[in-house]
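For this view, one protein chain was removed and the others were kept in their places.
In this document, chain identifiers A, B and C correspond to the written order of the chains, with residue numbering beginning at 1 in each.
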Amino acid sequence: MAVLNEEQRMLRDGAEAWALDRAPVTALRRLRELDGQTGFDPDLYAEMAEMGWTGILVPEEFGGSDFGHLSLGLIVERLGRTLLPSPLIDSAVAAVGALRLAGNAAQQERFLPALASGELVAVLALDEDRRHPQRQVALAAERDGDGWRLSGVKRPVPFGMAAGLFIVPARTTDGVALFLVDGDAAGLDRRALREVLPRGAAILSFDNVAVGPDALLSPPGEGQGVLDRVLDRACICQAAEMLGAAVQAFETTLDYLKTRKQFGRIIGQFQALQHRAANLYAELELTRSAVEAALAALDEDGDDIPVLASLAKALAGDTLRRMATEMIQLHGGIGMTDEHDAGFYLKRARVADMSFGNAAFHRERYARLCGY
Amino acid sequence: MAVLNEEQRMLRDGAEAWALDRAPVTALRRLRELDGQTGFDPDLYAEMAEMGWTGILVPEEFGGSDFGHLSLGLIVERLGRTLLPSPLIDSAVAAVGALRLAGNAAQQERFLPALASGELVAVLALDEDRRHPQRQVALAAERDGDGWRLSGVKRPVPFGMAAGLFIVPARTTDGVALFLVDGDAAGLDRRALREVLPRGAAILSFDNVAVGPDALLSPPGEGQGVLDRVLDRACICQAAEMLGAAVQAFETTLDYLKTRKQFGRIIGQFQALQHRAANLYAELELTRSAVEAALAALDEDGDDIPVLASLAKALAGDTLRRMATEMIQLHGGIGMTDEHDAGFYLKRARVADMSFGNAAFHRERYARLCGY
Amino acid sequence: MADDVEQGFRAEVAEWLKANFPASLAYKNPQPYHNDGALADADADFQLWLRRIADKGWGAVTWAPEYGGAGLTRAHEAVINQEMARIGAFNPNRSYGMMMLGPTLLEYADDEQKLRFLPGIAKGTVRWCQGFSEPGAGSDLASLQTKCIDQGDHWLVNGQKIWTSGANHAHWCFCLVRTDTSRKQAGISFLLIDMSSPGVEARPITLISGTTHFAEVFLTDVQVPKENIVGGVNQGWAVAKRLLQFERDSLAGNRAEAPSLAPLAKRYIGEDADGRIADPDLRRRLILNSMRSRAYSQTFQRAAREAKAGTGTSPALSAVKNLGSDVSQERGELIVEILGNRGLGWEGGGFEPDELEATRAWLHSKAYSIYGGSFEIQNNITAKRVLNLPDYQ
Partner (left out) sequence: MADDVEQGFRAEVAEWLKANFPASLAYKNPQPYHNDGALADADADFQLWLRRIADKGWGAVTWAPEYGGAGLTRAHEAVINQEMARIGAFNPNRSYGMMMLGPTLLEYADDEQKLRFLPGIAKGTVRWCQGFSEPGAGSDLASLQTKCIDQGDHWLVNGQKIWTSGANHAHWCFCLVRTDTSRKQAGISFLLIDMSSPGVEARPITLISGTTHFAEVFLTDVQVPKENIVGGVNQGWAVAKRLLQFERDSLAGNRAEAPSLAPLAKRYIGEDADGRIADPDLRRRLILNSMRSRAYSQTFQRAAREAKAGTGTSPALSAVKNLGSDVSQERGELIVEILGNRGLGWEGGGFEPDELEATRAWLHSKAYSIYGGSFEIQNNITAKRVLNLPDYQ
């Protein structure tokens, strides 16, 4: 575990206590059964905002605390343990990050306070169908007077049914630009997707959506650079959340190994399972190191952030998938039932891996950055 | 184990008995200590020839038995168990294969009987320094009257110090051609290499070596096609030999697990080791299937030989390496000593993997052939 | 079978198939991993096909006609299977009864039981479920608790079963029950229970894949006729072990031969300039899986050849089962990774039916290494029985 200051310890302990009390896995179950399109519980999000979590990356002048990424990472790790669906990473990390990196004074003043207070949920509308786009944005923006017109499709957009604001990378004749698009913009159609786990995913169809000049967050040619930096932040926080889920999957499994009896023995006595547990523990420790190093690098503005981000996201992706798979296997039949939580960890492993580029994408990115 | 006919069973049992009696691992040790440049024991090779093994792929009219590749595979698997170094694959499979596939009547008459009787050892001079060439032969052949002149370097050439004849792929202006070059040709310099295991490897330097028109085995443009087919045969037999080594490494280790005591127990009682042994057993069975399917395809002249060859060679490479590594690990300290045989299996794993293209090469080849 | 006889039979089969196999079912075997009858029930053409096969006796080609079979040889069966495969047809009678109970009854049942139960299995009219596992017992089957008390003219059964595949669609259940509480394996009997008996209740269990393939079965004061025990009182363990071997065979057998994923990957991910799948990291894992999958299928064919020739040591089924589940679970993971965001769908619009099916199949595949003897149990068996490694105690 990282070396923390007093503030960070309080945040972490607060998040842990709150998650246990307010956001156990049953919160996810409830959301699934509600079959709503929001993908998260607005009341819980309001509580999170009240505790200041949505403002942790927002400067104090806009109502945030500017505590930094390590602090936020500690919180999402705790929330990740019980798989709480919330737009915290999408909105309070990615959208806040984009506005801080590229927003002009007016844009920051307009949106950052609302994001910090949790009143506004803003998300990236990034993926275009099958996978992470990797510099191949297809949604097109054309100049129209002093504004722009956007056409194309983004999917899946997490929390896309509920978000009030989208940050939309679009292709222009001069390169990628980022736009701020209102959720209720004319010509913007949203359709809900039912995924393996609730996260309010949507298909966004932009049919000649007109936006004004004040919607331009990052001008053509500069958008990709900003987007890359935003995605590094999102990846690292997403990895922290995945680490939390993996830790919980491991601990739940470990508890089971210590209580379940088969053939007249506690199954945790079987050496083959002991060694598997030991190897999983080692993987968890590796992943924790990568996640914490990346979070620290963000706060120190280190120059190897892209490498550390890809490392953390790739490791977290593999570790969580492996851990969730072993969770099911070691639980045996009960782990295959919907009644047990194990399946949720497996599903989350897949969804989280696909968010902001999967492990394969980040391994390849790491390789390119490191000259392989 | 493959379903065998009576002839094949006799060959297999004969090879097994002979290998145990005449070619235990001490034969390899002896060769190493002799520090000779031959890389094999000519007396043992003569015995092998006497039993007809060198003629198994040679037609009866040239003094062979034409028993086919499965028969030869059974023998090399048995020889592989005790790691006997011999040019059987290089000469009796690859060289014989090249002469049968491409040789004219005169060439076949001149060389096949001598190869079948074991008097002549012929090998491919294939690799050019670091790795398997994969269609990038550098050694050049230029026309000179009605003959040719060869210039370039081949290394390592196994049994290159002892071979009487080389089959040399060379680049011409019209594509790859194959040449037959006498071991004592003027301008051909051979220098011995000391490798981790004896196999008589040499550096062959061709300094304007003049050969006559009768040295042309495969004309320009046709050489690569012949070479590919020859290499498929060599790969498959090499994989059979590696399977034998892996089986022996496994069985030796299994015996050790059943006798070695630690903490007051036979270590084979420890479940973590039991499961590792079970997984290794499964890998061995997979590899055996791939090897036997490939051998059978050769004898049936199946049309997926290239795919099956790459599959068998890649699997055998990984399996033998893994098995040899586990052999050392499970033997503990004693496995690290030169006195124990484990290190020989590890070294053989690496050398055999590099022969005729390593596992990575064959995975990639398999992938290309199968459209990945 | 002589070559010319085989030729004649083959032609006959081809002709019959042409006339009788419903075209709508070609290459669409609706029994992929569900196998609980629910899907097949809904399809009229499937029902028609099942009836035609049953009438022909081909639901159980090698069984005697009095047991509902066609009384033919394994060679005939092979020809029928080959001819079916050629046109995308399939045997509609791949039920638990057919794959597991039938062969077991042929070996252990008395004549009366055979005549009574085999025809329903061969014709596909009676659906069976397996009542082995119990809550708390898991892989340790022999610790089962369901009580079966001799009441003179009948057995009285009380207990609970779990992981009973297809219990909510089954007519009968083959059960393990405890007829002697003083001994472990030697106190178990193999009992056939009519699911419509009073006191039998099946409650479906929803799996992570959303299917309700399994059920819990509650047995409360269920009366079962005395003659429904197979293999003798307290002799059920041997019967069960044999049945589990048949199960292992059929589970492993189901998973040989899988089509290449290269076309799917190229469709979803694209190719690089060199014609390779554009994602190099995923590509390598696809290659490895393909190679293992092919070698697995070669292993299967080899085992079959060797079994036929009765020679050599065949690869142990316990190890083969683990290889099979490993290869197919990895395949399931690879497919959803290929599908990318399209592999995250659960239901409803926005996803192709194939995509939704792949996601469910991926989730379901996690069961391969749990059911039918878990990965760990198979490894124990391999270590002990194949490698002869000593027990811990």
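We adopt the following convention: contacts are C-beta pairs under 8 Å (C-beta built on N, C-alpha and C of every residue); 3 or more make two chains touch, one makes a residue touch a chain.
Values in this document were obtained by computation on a predicted structure and should not be read as measured data.
Asker: Missing chain touches which shown chains?
Answerer: Across all of the complex, the chain we cannot see touches A, B, C.
Asker: For a quick check of understanding: of B:G80, B:P156, B:P169 or B:P306, which residue touches the chain that isn't displayed?
Answerer: Going through B:G80, B:P156, B:P169 or B:P306 one by one, B:P156 is the residue touching the chain not shown.
Asker: Mind pulling the subunit C residues that touch the left-out chain?
Answerer: Interface with the chain not displayed, on the subunit C side: 273, 280-281, 283-284, 287, 392.
Asker: Tell me where the left-out chain touches subunit A, residue by residue.
Answerer: On the side of subunit A, residues 1-4, 254, 257-258, 265-266, 268-271, 274-275, 277-279, 281-282, 285-290, 292-293, 311, 314-315, 363-364, 366-367, 370-372 touch the unshown chain.
Asker: For subunit B, enumerate the residues touching the unshown chain of the complex.
Answerer: Answer for subunit B: residues 127, 129-131, 155-156, 191, 193-196, 201, 203, 260-264, 270, 272-273, 321, 325, 328-329, 332-333, 335-339, 342-343, 346-347, 350-351, 354, 358-361, 363-364 touch the chain left out.
Everything that follows uses one rule, which is that only the chains that are shown with their structure count from here on.
Asker: Measuring centre to centre, with centres taken as mean CA positions, what chain is farthest from subunit B?
Answerer: A
Asker: With chain centres defined as C-alpha means, what is the inter-centre distance between subunit A and subunit B in Å?
Answerer: 53
Asker: Could you pull out the residues of subunit A that touch at least 2 other chains?
Answerer: 270, 272 - these are the residues of subunit A that touch more than one other chain.
Asker: Of all residues in subunit C, which are in touch with two or more distinct other chains?
Answerer: 376, 379
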